[in-house]
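What follows is chain A.
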Amino acid sequence: MIWQIDLIFLAFVLICAIASIMVKDLLSSAIIFGAYSFLMCLLWSEMGAVDVAFTEASVGAGVSTVFFIVAILKMTRRSKD
Partner candidate 1 sequence: MISRFYDVIIQTVCRLLIPFIQVFGLYVIAHGHSSPGGGFQGGVILGASFILLCLSHDLQELRKRMPLKMILLFCSLGVMIYAGLGFLCLLLGGDYLDYGKLHLLFPVNEIQSRSIGIFGIEVGVGITVMAVMVSIFLNLAAPEAEN
Partner candidate 2 sequence: MEGTISIKPLLALGTSALAALLILLTGERRKNLREGWTLLASVIKFSIVASMIPAILQGKTLEWTLVELFPGVSFQFRVDSFGLFFATLASCLWIATSIYSIGYMRGLQSASQTRFFFCFALALHGALGIAFAGNLLTLFIFYEILTVSTFPLVAHKETEEAISGGRKYLAYLLTGATLIILAMGFTYTLSGNLNFKAGGFLKGHGTDPLLILIFFVFIIGFGTKAALMPLHEWLPTAMVAPTPVSALLHAVAVVKAGVFCVLRVILYVFGPQLLAELNLWLLLAYMASFTILVSGMFALAQDHLKRRLAFSTINNLAIIILGASLLSPSGITGSIFHIAAHGFMKITLFFVAGAIYVKTHKEKVNELDGIGKAMPVTMASFAIAALGISGIPPMAGFISKWYLCLGSLEAKEILFLFVLLGSALLDIAYFVPIIYHSFFKKPTGDPFPQVDEASLWMVAPIAICAIGSIVLGLFPNAIFHFFEIATLSAKNVLGVP
Partner candidate 3 sequence: MSHLPFPILIIVVPLISAFLMILLGWLRKSLCYLLLIFVLGITTLSSFMILEEVLWKGSIHYRLGGWLPPWGIEYVIDPLNGFVLLIVSTISLIIGITSKPMVEREFPERAIYFYCLYLLQITGLLGIVITGDLFNLYVFLEIASLAGYALIAIGEEGAPFASFNYMIYGTIGACFYLLGVGYLYIESGSLNMADLTKLLPGLLSSKVTLIAFAFFSVGIAIKMALFPLHVWLPDAYTYAPSTVSTLVAPLTTKVGAYVMIRVMVNVFPPTFFTETLPAALLLRWMAGLGILFGCLFALAQKDLKRMLGYVLIAEIGYIAMGIGFGNRNGLTGAILHIMNDGLMMACLFLFVGAITLKGWPRKIDQLQGLHQTMPLTSAAFVLSGLSVIGVPPTCGFFSKWYLVLGAIDAKQWLSAAILLASSLCNAILFFRVIEKAYFGKAGNEQRIERPILKRDEAPLIVLIPLWVLTLGVISLGLFSGTIISNIIHLTIPASF
């Protein structure tokens, strides 16, 4: 646990979070959210929660992003805010 890395990750996570809700295009939003999940996963593994990180890597960054993209393709990419 090195606090510099920790801080960098946290900063990235924050940026990704804000970006994913600010971006107007839903598909990009989904992708950014995938990145957010992956960073989150890194953060957790860095904290020693390997199981949780593994799960998040497979679920958050993997499957749920796929779900998200599939759903958005079925719906619309347009977003007003």
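Here is the rule we use: a contact is a pair of C-beta atoms (placed from the backbone, for glycine too) under 8 Å apart; a residue touches a chain by one contact, two chains touch by 3 or more; residues count from 1.
A word on the picks: all candidates are chains of the complex that A comes from, given by their letters.
Remember, predicted model here, so these are calculated numbers, not experimental data.
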Statement: Out of 1, 2 or 3, the chain that touches chain A in this complex is option 1
- prompt: What residues on chain A touch candidate 1, complex-wise?
  reply: 50-51, 53-55, 58-59, 62-63, 66-67, 70-71, 73-74
